[in-house]
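For this view, one protein chain was removed and the others were kept in their places.
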Amino acid sequence: MILILKPNLSPDSLECQKLLNHLSSLPNIELRIHHEQGIEQSLTEIHLIGHTAALTVEEMKRLPGVGQVVRVSERYRVLGRHNGDHRPTHFTYQGIRFSQDSLNVFAGLCAVDTRENVELMMRALRDNEQVCTRMGAYKPRTSPYSFQGRGKGCLPYVFELAGKYGIKVIAMEVTHESHIEEIHEALNITGNATGVMLQIGTRNTQNFELLKSAGRQQEFPILLKRGFGINLDESLHAAEYLASEGNRKVIFGLRGMKTNIGDPHRNFVDFAHVSVVKQLTHMPVCIDPSHSVGTRSSGPEGILDIMHVTAQGIVAGANMVLVDFHPEPARALVDGPQALLLKELPYFLEDVQIAWEAYEKRIALNRRYLN
Amino acid sequence: MILILKPNLSPDSLECQKLLNHLSSLPNIELRIHHEQGIEQSLTEIHLIGHTAALTVEEMKRLPGVGQVVRVSERYRVLGRHNGDHRPTHFTYQGIRFSQDSLNVFAGLCAVDTRENVELMMRALRDNEQVCTRMGAYKPRTSPYSFQGRGKGCLPYVFELAGKYGIKVIAMEVTHESHIEEIHEALNITGNATGVMLQIGTRNTQNFELLKSAGRQQEFPILLKRGFGINLDESLHAAEYLASEGNRKVIFGLRGMKTNIGDPHRNFVDFAHVSVVKQLTHMPVCIDPSHSVGTRSSGPEGILDIMHVTAQGIVAGANMVLVDFHPEPARALVDGPQALLLKELPYFLEDVQIAWEAYEKRIALNRRYLN
Amino acid sequence: MILILKPNLSPDSLECQKLLNHLSSLPNIELRIHHEQGIEQSLTEIHLIGHTAALTVEEMKRLPGVGQVVRVSERYRVLGRHNGDHRPTHFTYQGIRFSQDSLNVFAGLCAVDTRENVELMMRALRDNEQVCTRMGAYKPRTSPYSFQGRGKGCLPYVFELAGKYGIKVIAMEVTHESHIEEIHEALNITGNATGVMLQIGTRNTQNFELLKSAGRQQEFPILLKRGFGINLDESLHAAEYLASEGNRKVIFGLRGMKTNIGDPHRNFVDFAHVSVVKQLTHMPVCIDPSHSVGTRSSGPEGILDIMHVTAQGIVAGANMVLVDFHPEPARALVDGPQALLLKELPYFLEDVQIAWEAYEKRIALNRRYLN
Partner (left out) sequence: MILILKPNLSPDSLECQKLLNHLSSLPNIELRIHHEQGIEQSLTEIHLIGHTAALTVEEMKRLPGVGQVVRVSERYRVLGRHNGDHRPTHFTYQGIRFSQDSLNVFAGLCAVDTRENVELMMRALRDNEQVCTRMGAYKPRTSPYSFQGRGKGCLPYVFELAGKYGIKVIAMEVTHESHIEEIHEALNITGNATGVMLQIGTRNTQNFELLKSAGRQQEFPILLKRGFGINLDESLHAAEYLASEGNRKVIFGLRGMKTNIGDPHRNFVDFAHVSVVKQLTHMPVCIDPSHSVGTRSSGPEGILDIMHVTAQGIVAGANMVLVDFHPEPARALVDGPQALLLKELPYFLEDVQIAWEAYEKRIALNRRYLN
């Protein structure tokens, strides 16, 4: 059960303290407090965990300071949608809104290789009015003998160039808690020239210790990729590890499921789950067409499969796209075969726009139909 | 290797007979002749099977009567796309064009239950200017103790009502070769009031004897559903069983793959393969959103997942949609939970239209970009 | 609900007729009668289908002629194990007992190619005191352009040679109902020199029309292979199609599941389900190590994986083994890479014996432990 306190009621206030004293006396109930400091107002939630069946919503609503009461189901306590639950489905980072109603494209390098390529990428983004990107510094690879990413060494020039070209958010995978600190420091050194969205990859979806570390900091929002080999429910529970530690700026990423029935695509594209995740949770949903498809194959019209599945995700309401580009795919150190060319960027963005407009028309049609 | 003869050259002509005589003398080569009688012209193909590596395209092109020569790869000899292969990707049935460039919606009853419901469905279709439908008379069910469909008994009234309401093609599953004959007879009795597209379901994708029977007739086009538990390549090979027996009016149907990683959907939606099938073969591609999703769940905007995945299939170029409706889903004998309501038909069709227009814009954008 | 009549009570007897009259008057209950004519006694069962919840076991037991009453769950009505259900788990065919307590090895040719190879195989079997074999005449193949089996043409010499070498039962796949008749006729022509167990392969597990045809005859027992792409429950329901039509001489075959997580084996070996099938149903369980493993790879000790998984199936109680041999695997037309050599037959049989003795010791240990 979640008690959402009246806006701007501080956890330190007398009213809140009295409330907490009372709640602490309830038998078999544990309390967790979550405080969110927004720009205009602050919001405090008290989560009651344990034998809450004995409590009624009405009884709780009557307590001083309590604004709203949500009886949560067992599943996805913090991030899930529950009956009568009007909590927000968005957050803002670096001035950019991430929500279940918005769309942000993160085109960039799967793996940072050279400063030159980073700059070519950033410039192309700026020239196409993009303010987000993806840049992989830490790369988890199947074999220990494969290239493992440039690591923290590349962070300073990546961040500096981001600042130079007006990039506000970089999605960047981390595979160890120390990477978070390394990113924090490198950002500091470059005068916080840009922002970072921590990305947790599919191999670490159930690396709960890494999730806890990422969830304990609130500086960076987090993109959690769905795990392969587990079902959707388990991946959504993994997102709760982030939220239960205090960070709710979480985006959930679909990237295809590993199974040979998805052949000839690299993974079985799972973007039909876009609306499912939005229905079950408050999280905006990201799609990763590059890793899902994994090749530059195209249909008979000449349109790349990567672009077809991007359109499929967006026409059903995806809120973020993570997509690989590279100045010279043939020389990319990781996943070259799936990278788009820099000259394809404006075309890609225009194709995204067509799908997004179709989604908006579908929303309008639905509203008209429901009335 | 396929020799496509000059148009209107009859297999009985002297020129063709001489050609056949010559080809018969080639060592280790077996011949198969395929003759297609169109409205305006006829087309004859001679397929050379066996040790064709020894033959050159140039040599074959010089033979009298030969118009075009296609060296086929081993995969999908008849239905596959091969290098330099400009064979058509469409056919016409009952005046309706089925192609890789067109879109036809087959809304209807998963299983015929009563004459009243069939009529309600047909009338709703006519009122919405639809000329195709789906009607299940023979239902394969997991348990022998479940309702197995009305069988041939319902065919007369189904066909008669179709004629009454201007329906030109009914997609109808067959599970035994005798059903084809039963359908043929019932159509005859009703004065061929309508047409039928034979549907072969996912449980029978590799029921090769049924495929051969369906392939041996050329009266009805065939919708072959993808098999679950096998990969795409194997399902496409199954389609070849139809074509190798002589029937190329084949549409390939995607209906989701059976695996729990698709939960909470009934099946794992596989519409990302729309463009793959179109690239590998000449077949138009059908999507079945009802069986893929299997429920009436909807996203936070209130749009049904069935409609989301329909839009996803179409925005990537799907050519046919098979979708379940029912006047009273709660009383449907089969798959009620996934049926749309009759009153949702115009809304569904309008939503389909939005996605199709987006697809057309994407095609236009691609052409502009490539030039 | 199943009423098992007193032994030797004929369905035509007055007592039985009176019983049927009474049962027919029960509201919302449909009757199915199953009569099994054994050598020493006959057994009649009356299946009550429909609203049986209103009936009590005691009430039914009091009816004249009724010996035993079994309230069946919904699942696997005929073949399933139900509470208080002591129906037999065996049958006899050609003097050979097939049961959940016995073991029969069916070594033979995956596909019949030449009369010489059939004779070499049969002779090797006789020399090793084997009376069962497998011989494939009708082969379902992924591509229509692959070898499809010798068909009915080979049946006469296969059956004749079987008779010559004392083979009593041949497991033989059928893919169309006409094959059953062809086998019946060819057996007749050769003076019923041997017997046949019809085999229904994994591609046809849910080819319900074929199952019904096979189930309607009681001359031949049936080996039903588990279907890939469906779960175990659905495959067991498929076996019910055979039984509900009247044939209960059914053996259930495990042959590995098609998924790349089974790599490098051809299929994911599923022999852990041996005891599950025996627990859920009355069917003896067959394992097919050749198709499961699909290669002649071996462990570091030099023991073939095919032999390892055979031992695994048997040590847990498998009742039948279907295994591919070939005089010259390199020249086999189908599945050569997985065939054992004729000279390996005595070794294979001895290895099987070791595992079977271990299973018997495990049974004895369990009895000792439970007491």
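As written, the chain order gives the labels A, B and C, with residue 1 at the start of each chain.
Following the convention adopted for this analysis, a contact is a pair of C-beta atoms (placed from the backbone, for glycine too) under 8 Å apart; a residue touches a chain by one contact, two chains touch by 3 or more.
Since the structure is predicted, the reported quantities are computational estimates derived from the model, not experimental observations.
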### Task
Could you tell me which of C:12, C:129 or C:301 touches the chain that is not displayed?
C:301
### Residue touching the undisplayed chain, where the options are A:81, A:134, A:150 or A:237
A:237
### Query
Thinking of the whole complex, not just what is shown, which of B:44, B:175, B:259 or B:366 touches the missing chain?
B:259
### Summary
Given A:68, A:206 or A:353, the residue that touches the chain left out of view is A:206
### Listed residues C:63, C:96 or C:276, member touching the removed chain
C:276
### chain B, residues in touch with the chain not shown (by the definition above)
259-260
### Query
What is the set of chain C residues that contact the non-displayed chain in the whole complex?
81, 89, 100, 231-233, 257, 259-265, 268-276, 278-279, 292-293, 297-303, 305, 307-309, 311-313, 315-317, 347, 350-351, 354-355, 357-358, 361-363, 365-366, 369-370
### Residues of chain A (touch criterion as defined above) contacting the omitted chain
49, 74, 77, 140-145, 175-176, 203-204, 206-210, 227-230, 234, 237-238, 240-241, 244-245, 258
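Note that only the chains that are shown with their structure count from here on.
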### Message
Which chain has its C-alpha centroid farthest away from the centroid of chain B?
### Response
A
### Query
Just how far, in Å, is the C-alpha centre of chain C from the one of chain A?
52
### Task
Mind checking the centre-to-centre distance between chain A and chain B? Centres are C-alpha means, answer in whole Å.
39
### Message
What's the distance between the Cα centroids of chain B and chain C, rounded to whole Å?
### Response
36
